[in-house]
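Now for chain A:
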Amino acid sequence: MSLDAAAVQQRIEAKFPGKITSAELEVTDPFLVIDNAAIVEVGTFLRDEPELAFDMLHCHSAVDYLELKEPEKARIEVVLHLTSLKHRHWIVLKVMLPRDNPKTPTLENIWPTANWHEREAYDLFGIEFEGHSDLRRIFLPEDWAGHPLRKDWEWPDEWHGIAVKPDEKFSQRAMEGENIGVGPFD
Partner candidate 1 sequence: MERLDTISSLQYFVPEIVLVFTLMAVLVCDLVSKNRAPRERRLLIVIPSLIGLVVALSYSLQGSEAVSAGLFHNMVAFDGFGQMLRVIFIVTSIFVLLFTLHSNELRLVHHGELLVLLLTVTVALIWMANSINLLMIYLALETVSVASYVMVGYLKTDRLSNEASLKYILFGAVSTGTMLFGLSLLYGLTGSLDLFEIRSALSSQEVVASSGPALMVILVLVLAGIGFKMATVPFHFWCPDVYTGAPTPVTAFLSVGPKVAGFAVLIRFFYGGLASPSEDGASWAMVGSVDWQTMLMGISVITMTLGNVGALLQTNMKRLLAYSSIAHAGYIMMGAVVLSGEGIQAMLAYMIIYLFMNLGAFLVVIVVHNDVGSFDIKDYAGIWRRAPLLTIGMGILLFSLMGIPPFAGFLAKWYIFSVVIDAGLGWFAVIGGLNSAIGAFYYLKILKTMFIDGSDTPEPSTPLALQPLYAGLLLVLIVPNIIGLLLWGYLDRVTEFSQKLLDAM
Partner candidate 2 sequence: MISLEHYLIVAAALFSLGLYGVLTRKNAINVLMSIELIFNSANINLIAFSRFVSGDTEGQVFALFVIVIAACEAAVALAIIMSLYRILKDVSLDEASVLKG
Partner candidate 3 sequence: MSSQTQYKDLEPDEAYAFKPEDLEPDEMILNMGPQHPSTHGVLRIELKTDGEIVKDAQPHIGYLHRNFEKHAENIDYQGVIPFTDRMDYVGSMNNSLTYAVAVEKLMEIEVNERVQSIRVITSELQRIASHLLALGTYGMDIGAFTPFLHSFREREKILDLFEWLCGARLLYNYNWIGGLSHDLPNQWTDRAKIFLDQFEPVIDELDNLLSYNKIFTKRTADVGIIPPERAVGYALTGPNLRGSGIKWDIRKEDPYCGYEKYEFDVPVGQGRYGPIGSCWDRYYVRVEEMRQSVRITRQAIEQMPAEGDVRETVPKRVKPKPGEAYGRTEAPRGELGFYVVSDGGLIPYRVKGRSPCFVAMSIFREIAKGEMIADMIAIIGSLDIVLGEIDR
Partner candidate 4 sequence: METLGPQIIFWAFAALMLGSAFIVVHGKNLVRSAFSLLATFFSAAVFYVMLGADFLAGVQLLVYVGGILTLLVFGVMLTNRIYNLNLETQTFQVLPGALVSLAVFVILTTVVVRTPWSQSALIEDGPTTPIIGRALMTEYVLPFEIASVLLLVALLGAAMLVRRRTDL
């Protein structure tokens, strides 16, 4: 008994009126935008309600909208792709966060898989997940500067003496006579 996005929206509205701030049902992947404060309750409801039973959070992404032209629309979206193995339907939820100091409650108590996904989002976007059990960087070194997937992130010059910025092209360096050797014979 699969449900489409509209049906899901209806059920959430019935339970938590006003918590869906907007919804887009006509696009390729219909999505619902949930109020940041209510995401934990909505998530728990979505997982536990037998009709919905979204037991798998199969994708958790974040998108940074810099929106240079309209700064008031600048935001970070957290996008949750939920699937129900039981009913074989799926839904996309979004949470809008401010670009500066984005904070959202953690979902790891609802879907344990969110643990690492949220660490990833923290690492690459700087979103702070409140109540997360182990919010550390996951890919980058602990002391990396900034969050690279932010649109306004800039390369640091170096990291512990290692040049990390994309240098001028290798061919130019080679042309300037630098012997960029590898291996034991240099």
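Selection rule, in plain terms: all candidates are chains of the complex that A comes from, given by their letters.
Quick note on the criterion: contacts are C-beta pairs under 8 Å (C-beta built on N, C-alpha and C of every residue); 3 or more make two chains touch, one makes a residue touch a chain; residues count from 1.
Note that the structure is a prediction, hence the values are computed from the model and not measured.
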Quiz item: Quick one: in this complex, who touches chain A among 1, 2, 3 or 4?
Solution: 3
Quiz item: Inside the complex, what are the residues of chain A that reach candidate 3?
Solution: 27-29, 55-59, 61-64, 79, 81, 85, 88, 92, 111-113, 115-116, 120, 124, 137-146, 148-149, 154-160
